[in-house]
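Note sheet for the following structure.
All protein chains but one are shown at their positions in the complex.
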Amino acid sequence: MTHKIAILGASGYTGAELVRLIATHPSMEIVALAANSKAGMAMADVFPHLRHLDLPDLVTIDQIDFDAIDLVFCGLPHATSQKVIRDLPKTVKVVDLSADFRLRDPEEYVKWYGGQHDALECQAEAVYGLTEFYREEIKSARLVAGTGCNAATGQYALRPLIEAGVIDLDQIILDLKCAVSGAGRSLKENLLHAELSEGYHAYAIGGTHRHLGEFDQEFSKIAGRPVKVQFTPHLIPANRGILATVYVQGDAQVIYDTLSKTYENEPFIQMLPFGQAPSTRHVRGSNFCHIGVTSDRIAGRAIVIAALDNLTKGSSGQALQNANLMLGEEETAGLMLAPCFP
Amino acid sequence: MTHKIAILGASGYTGAELVRLIATHPSMEIVALAANSKAGMAMADVFPHLRHLDLPDLVTIDQIDFDAIDLVFCGLPHATSQKVIRDLPKTVKVVDLSADFRLRDPEEYVKWYGGQHDALECQAEAVYGLTEFYREEIKSARLVAGTGCNAATGQYALRPLIEAGVIDLDQIILDLKCAVSGAGRSLKENLLHAELSEGYHAYAIGGTHRHLGEFDQEFSKIAGRPVKVQFTPHLIPANRGILATVYVQGDAQVIYDTLSKTYENEPFIQMLPFGQAPSTRHVRGSNFCHIGVTSDRIAGRAIVIAALDNLTKGSSGQALQNANLMLGEEETAGLMLAPCFP
Amino acid sequence: MTHKIAILGASGYTGAELVRLIATHPSMEIVALAANSKAGMAMADVFPHLRHLDLPDLVTIDQIDFDAIDLVFCGLPHATSQKVIRDLPKTVKVVDLSADFRLRDPEEYVKWYGGQHDALECQAEAVYGLTEFYREEIKSARLVAGTGCNAATGQYALRPLIEAGVIDLDQIILDLKCAVSGAGRSLKENLLHAELSEGYHAYAIGGTHRHLGEFDQEFSKIAGRPVKVQFTPHLIPANRGILATVYVQGDAQVIYDTLSKTYENEPFIQMLPFGQAPSTRHVRGSNFCHIGVTSDRIAGRAIVIAALDNLTKGSSGQALQNANLMLGEEETAGLMLAPCFP
Partner (left out) sequence: MTHKIAILGASGYTGAELVRLIATHPSMEIVALAANSKAGMAMADVFPHLRHLDLPDLVTIDQIDFDAIDLVFCGLPHATSQKVIRDLPKTVKVVDLSADFRLRDPEEYVKWYGGQHDALECQAEAVYGLTEFYREEIKSARLVAGTGCNAATGQYALRPLIEAGVIDLDQIILDLKCAVSGAGRSLKENLLHAELSEGYHAYAIGGTHRHLGEFDQEFSKIAGRPVKVQFTPHLIPANRGILATVYVQGDAQVIYDTLSKTYENEPFIQMLPFGQAPSTRHVRGSNFCHIGVTSDRIAGRAIVIAALDNLTKGSSGQALQNANLMLGEEETAGLMLAPCFP
């Protein structure tokens, strides 16, 4: 059986990544691609690397007949996404890649995103899309909220440790190194090649990055008490990748064993041998997440490092993984592409 | 039916690329990986990006039982390759990725590679591996010689034009821009990141690049008279890609039509609309070749630009395409991965 | 004696480059920096790398008292520049970095830039700013028109050869590889890091690049008859640099000797030993131009390759070199910085 798929926001990087992945999926067919600002264009003109595929032309969202759609991937900007999803027929399954349905508490949404939510009933319904930890809920969900790409990386490193109680909850520091495609295809001076190439810097310093809302929500829920982590992202001159260096206080071997046990049957989470460090180059273009653990020379300290591709496992790959579950397909369908190195 | 595959020289980039592609191939199984200098190591230790695959450990060539192998990909260095292939059982099919069997005339081999050939009988048997132009011979070949990556790119732009007689054979200039993975994983000062990043230059200037042997052989054969092109490669700070800017004298529209007709049913060669220029970013990690044609402001001049990924269509992808034909499989099996952009 | 300097368009890359160079100039003082869109800001907020300098805040052009200025560098956009310069007091010397005064023939201006010129009397007065070839005129000029960066590179390779009559004037091909800072700090999708990094392509193909107007003007003037070159620029994933690979028909040794003789006393033009190829990395951040010549395997063909930094020798360094001459200073003042490698 072939599922009919629509992608909204198809002219952005996450839209293109979805098309790339679905191109080799055995049971999905892309029947509609929407991008209001580029409606009428052929996808090959917006993304020439997809030229070999037989894809529908871009349309406006209004032009899509959603009764003929089984599942919608929604890659629209934050705030826009919630209004569009609110108005979709309830018979359509939705995987949202925006931030609009990630936070369960409407007040937290206001705090981090600075405006009232326009689709509170959908927000109540949405399932948080970190597949490995919400698998069962996702299988029966109608609306799944894709996680932040930084938020996913940090959670892969930390959730099992918080759950198992093997680290000090008040001494967690996440130093993230993010590639530039996470900022999307928007025209901003600091995303220009001449600005970014050969230079790097911290941004959203001091605990102001919105993905902290997700960390707070999820870590506090697992711990059963408020947990606040310190989180500083850095922009790195590379196109794909997130590397999370996580400083924790606890026994490194116990930490390693806890993570290894949690992920031993996960198809996409790969534990490196103890003491090895992952690299973004080894996950590029794939849905895999590599995790390494080492002890520090200071007793009682450990470093957990997680690497994934922000566009794949951090966004569109995660979305497809969730869609597979929602549609009753094999979870790994279309996602076993090996990383593209060098 | 699953074909048993061995890869010799598996610790190089072309070896890793073959593993990446075969990972999603429906009817090939990698049963042996050889790399004499790294025998005994797990492939995941040499190429951590392949960690998720269930691969045999690296062995020496001697340790392989070739009676259990259907096809060998040979990614060994030039000169070494010919001796190894000469001594393989004749029941094994071979796709060679080195330069050893590309030139049909032993004297040309001596001229370009500077030593006597050690496997002249194999050289006589080998079929030149430019799939689109040697498809029938490849289907029945035992030994196929992979082309040079630059040689492939230039030929895609020029062969149909020479064949059709629509350009001046004495005024052909190929200005190639090559990414660094084409130089392999060897330790050379000029391949260091600190040397290459943010800088670019011509190399093998003056008509000294060995791939000219292939151009001379193939173009002269097609034309029925000696054809010598001018060819200058440049090393560009990027990992994957070849962009061939080909300056020819002829009618641009006729040139475009000639190429379009030649490639209209080819699964991997994509003609862009007239007047558009391809980019390496749009073929990265894929087996596709994009070709654009435009007329110059000087009457009677045209520019043909071809872009492909040197590791895929220029090397390992081509090798797999040929192996598919030799084994009676679908030519495109394992090769329809969309390019990885951004 | 210290000359009072104003820079108009100080928030662009050429403006910043001028400040960088003038920072160590022994006899220039920057007394005004104008950038209408960022007036009121400190230069350190627009360009933090200039933080250590004691610079005036950005103002609008209207706010500058030009009676207190000896020389103006005008780094405004094309078309804007001509109006501003037209209205400056005639007592002020001007080095323009835009394209507005490069073409001597008003009709050629209309042809390449698509509109009537608004300052024809200034256009008549302007001296073409290719220092090495217009040195005497520049010394006594009030208004000097900076050349195009591509145009400068190609002319360094070709002017002496056309002048000496040692190459075929109808068979000249310039294949240029340009770094991205040449496109300025403007917000365009194709200048984003995620678009450009690890990819490269030709642009302005078919003889449509505006710098051809300069080539036509200068080469025809030298030759005493119309000369049209074929010119294809390519955008390369690097920040600084232009590499011009110039294909000519003539005797390589004669060509080399001609260039060597022309440039033997030039402080900034460096001839490499015969047969060597220059690299952009070896001129980065400097005012030097490296030129190499080699013969091709095809008799009667030669390749001339010139490398320079588009922001320095191709733009702001050239401008400062010209300003030095106009102000009676040592031509090399502030310009002997060694290239920044790696």
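By written order: A, B and C. Residues from 1 in each chain.
Heads up, the rule we're going with is that a contact is a pair of C-beta atoms (placed from the backbone, for glycine too) under 8 Å apart; a residue touches a chain by one contact, two chains touch by 3 or more.
Since the structure is predicted, the reported quantities are computational estimates derived from the model, not experimental observations.
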item	value
Chain not shown: contacting residue from A:Leu53, A:Ala277 or A:Met336	A:Ala277
Touch with the omitted chain, as defined above, among C:Leu50, C:Ile298 or C:Leu327	C:Leu50
Among C:Ser11, C:Ser81, C:Ser197 or C:Gln230, residue touching the chain not depicted	C:Ser197
Missing-chain contacts mapped onto chain A	171, 173, 175, 177, 194-203, 205-208, 212, 228, 230, 232, 234, 236-241, 243, 245, 247, 275, 277-282, 284, 292, 294-298, 301, 303, 305, 307, 341-342
Missing-chain contacts mapped onto chain C	13, 16, 19-20, 23-24, 47-53, 181, 197-198, 239-240, 267-268, 270, 272, 278-279, 281-286, 288, 290, 311, 336-342
Contact footprint on chain B, counting only the chain that is left out	13, 180-181, 183, 185, 187-189, 191-198, 237-239
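The criterion applied here is as follows: only the chains that are shown with their structure count from here on.
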item	value
Between chain B and its twin chain C, rotation from the CA superposition, multiple of 5 degrees	180
Interface composition of copies chain A and chain B: same or different, split at half	same
Whole-Å gap separating chain A and chain B, where each centre is the average of the chain's CA atoms	36
Residues of chain B whose C-beta touches two or more other chains	197-198, 239-240, 278-279, 281-282, 284, 341-342
